[in-house]
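Take a look at the structure below.
Selected chains from the complex are presented in situ; the others are not included.
First chain written, first letter: the chains are A, B and C, and each begins at residue 1.
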Amino acid sequence: MKRNNILTEYGALLALVILFVINVITRKGNFLQIENLRNLVSQNAAVGIIAVGMTLVIISGGIDLSVGSMTAMCGAAGILLVNKFASSGMSPNMAILLAVLGGILIGAFSGFVNGFIIAYGRVAAFVVTLGGLAGFRSIALVLGNGGEIRSTVPALQDFGFGGIPIPFVKNAGGGSVDFYWSALIFVLVAIGAGFVLNRTRFGRYVIAVGANQRVAEYSAINVQTVKLAVYTILGGLVGLASVLVGARMNSVGTGSVGLYYELDAIAAVVIGGTSLRGGKGRIWGTVVGVLLLTLIANMLTAFSIDTNWQGLVRGIVILAAVLIQRGRKDND
Amino acid sequence: QGGGGGGTASGGGSSSVAAGGKRFKIGVSIPAADHGWTAGVKYWAEEAKKANPDVDWVIQDAKEPGEQISGLENLQTQGVDALVILATESAPLTPIAEKLHAAGILIVNVDRGFTKPAADVFIEGDNKAFGRKSAEFIVQKLGGKGKVAVLEGIPCTVNTDRVNAAKEVFKANPGIQIVAEDSGMWNREKAEKVMTNMLVANPQIDAVWASDDDMALGVESALKAAGRDKNTWILGGGGMKEVVKRVMDGDKMYPGNITYPPSMIAYGMQTAASMLKVGKDTAKKYTPGHVMIDVSLITPENAKNFYFPDSIY
Amino acid sequence: MAFPSVRALTGVSISFEEGEVHAVVGENGAGKSTLMKILGGVQKPTAGTVLVDGKPVALGGVRDAQKHGIVMIHQELNLVDELTISENVFLGHELTKAGLLDRAKMSELTEGFLQQVHATYSPQQKVGELSIAGKQLVEIAKALALNASVLIMDEPTAVLSEPEAESLFELIGKLRAKGTTVLYISHRLPEVCAICDRVTVLRDGAFVATVQAKAATPSELAGLMVGRPLSEFFPPKSSSPEAAPILELDNIGGATLTVRPGEILGLAGLVGAGRTELAEAVIGIRPIGEGSIKIDGKPCRIRSPKEAMKHGIAYVSEDRKHLGLHLSLNVIENVTMANLRSYGEVVINQKSERESAETWKSDLDIRAGSLTEETVYLSGGNQQKISIAKWLEIKPRIIILDEPTRGVDVGAKREMYNLIQKLASEGMACIVISSELPEIIGLCHRTVVMRDGKIVGELKGEELNEEAVMHLAAGVAAA
């Protein structure tokens, strides 16, 4: 039982460590390169940021399927804003900053709409956000006329690939290796969310609402407000992530960006040990889940696994990660 | 709005002559815009629609073959005179096309060919040639020796045709070594991630064969981020305007490209409209049943012929 | 106050005075909880007003009620299992320091509240790990933390055993001395008479009378509740059966006992003594460990409720809301759930299903608007009857009734006792788990007492009295 508990608690971490060690051993040459390790954190930074917000939503007993489409919508809007601000003579950095804020606001508003219908319309989150999955994508397509929206501000991409130099580290070419802004933001968001969840009154309410809504109501917690808040926060984080994605691509393909983000984010949350029934969960687990998914993708490429087979490998790894950490009584 | 008149006098629907005031209705069925090229298709379809205001156009898209079949059935019940179909997949759409063709609807098939003669006109983009020509270019540019990474697209016939044709060429040249292969899903972001991982695993990659320009741009980002943009170049495909511009400007990273114009949908629509106007049967006498759109290699020398700054793609 | 199918309350007017302990009693479904929920801000009345200190107040939500000093302990537990005791106690009114949760302070205060209810848990313990009784104590601690001027307790003793109930009464005394008004709902009439100042009786959602508690006797109150005088409470005991044991438990988690056909065996003990665990082991929900089970003298293995059922063993859970009934299903579906096979191997004969439910409804006097009503809308007592009917359906030879009269009104309790007697006289072996000593004494032929999962003694005939049971249960040497 002791053993079982440790697996339940740290199963995902264990899976990550095992895969990591396998990689270290089999890919001597290239795996431990600092760039590769940096990439492991940064490649899914956007999904990671979203997954952190999704963790809060899931702990509160909800779910959000619309985040992928919302990413496309906010990203499209973000790029349009950068272009607009820059063309109005603003400094590129200022334009980017404002666009980031704009993206966050638009995302937060979209999340608010989701949350409002869920909390006050009393409709299942799954359905509302299924509507959002269709709706937000549609808005993105309308914004971009079905195609790509391109940034006219080169500084945006510099931001996308910029970061702070990792100290004492040089790349093959002798240059410094940057820890990307996106990765940094992902780490900060995760720390912040962990803090909010575990240390603040709001975090406590999120858990209470997810664990038992009636109890929360009887404890004078405003359940509706809490729900509204988690979806709004998730929306804001989606907005933030979307601009980071847009910055890296210097554009947003309105039909393609964010496809399946919802599934990736939910998979990361669940792999991390947060129960879809709500009421409990952990942010660090989600971070581990994101890293695990990234590592798998990294390995699939490194070992040149045939694309047709990749889905199977991915599916099995997800399942295995969850299987080893299931509690004895756990079930949906 | 159709003017008054006609009515009972004109005979059955499908073999209609361009009688006075009769407006034709043409359905256009295309895959949903899930990457740049398909977005380009949508764009050109809208362009052709604008250019032909005398026809009632119904443009619809579909995420998968089943949805496309349903859409085509709906177009049929609305009494379209012609259908322009860019199939999500070739074989799955063949039976419905046959059925609609048998019902007397003029069928123009664009890009992905039906597996049976179900179309009156087939306007084809040659995906095998796409794969072959682009691979040959790489082989030639590398002097028959070098390390190549292969980026596939979304699994489907188009992708399979391109990739297999390209790999055949590479295989025929033993000096060429495919060091990495994965799918970038015709998606810039995905391609960037996959390329980043490839770069880590392979200290030397001379050229990247990316079966689509969306992916080419993602590859470029990855190369730049890894500081390896000096020694590796990319051959994408599709003739996206950004990439064509880079070829035109003599960018070392983009020594060439392969056309695969999404505007072929507009050509198909134009063909359908003009065929209906002169009368289907008359038009068929001199309209070729099979039009192969050349897949040409774009080089810095000829790039300006393929550069359309106003296009969305 | 009206629900879709019933009118729960009609024209009730009661006034409560400062610093009094005021009981509200009535049959199951009389509307006690509904009335209190209105005061607690959980339900809104369709008509009428609430006055606090003579001024009308709007109780739109729990927060409003708390503003006026009204705090409610609900009939069903309202705790978050995933959180710790301290987190639950302060849920909704957490203490913060610089915007952050002040865990240390809350822990410390929780410790104090727990002491007041004589609970020895650590504030850091997860509530999910507590027994029902432990949870109830936490509920009370939670209410204390809100420092109420009006404290509503809806059947707080239903899940408590005697010593814990005693310490609760002590606490109520202290609160009264502080000037707190306590509104007290209970089906245990003797305790109502003992600890309360006044008693209000409700019947069918209407006011019947308010009487001075000290001047009333339990049977008078019972008479007011049901509207007619009630005769002798416990039916006369039949003589102890002598037949060979039908069920023998040997060393199940340290417990060894036997029961005979036609016998009513009491299983007494303090809260957490392990009675429920023992019962669950017998029906195969928990592992039986080293021990063995014999039925009709033959050893048998029971690994699931299904196998238990095959051997004719039925278990009526103490936790009817979470383990006993499908609250979202209707009366018929619940009654036949365990015995569905006999209504058709494949296709259910819905007609005969309904007929059985009708029969149970009249036999056990189940008060439900209609048989197709979802059981969530029924009062606690009626839910209890349905969960018993569900198990009588399988015509068991051995029935284990875990706290069968918990939250059940006097009238129904009597019916329940009669029913158990009748079942026993028909040859069924009945094991009654109960924390109410009078019930154990009045009903059972023989009683075994458990402590810490082990049988610590057996009492029957003359030696079966409250004192003896208490001594064994609490671990003090028998007198």
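Details
In the analysis below, contacts are C-beta pairs under 8 Å (C-beta built on N, C-alpha and C of every residue); 3 or more make two chains touch, one makes a residue touch a chain.
These numbers were taken from a predicted model, which means no experiment stands behind them.
Overall, this complex is built from protein chains in the amounts A x2, B x1, C x1.
FYI, only the chains that are shown with their structure count from here on.
Contact topology of the protein chains: linear, an open path with no closing contact.
Distance from the chain A centre to the chain C centre is 46 Å, each centre being the mean of its Cα atoms.
With centres defined as mean CA coordinates, chain B is found 33 Å away from chain A. Per-chain Cα centroids separate chain B from chain C by 71 Å.
None of the residues of chain A touches two or more other chains. In the complex of the two chains, the chain B residues touching chain A come out as 32-36, 38-40, 42-43, 152, 155, 180-183, 186-189, 192-194, 196-198, 200-203, 214, 217-218, 221, 224-227, 242, 312-313.
Against chain A, in their complex, chain C makes its touches with residues 42, 61-63, 66, 72, 74, 78-83, 87, 91-94, 96, 99-101.
In the complex of the two chains, the chain A residues touching chain C come out as 199-201, 204, 207-208, 211-212, 214-222, 279-280.
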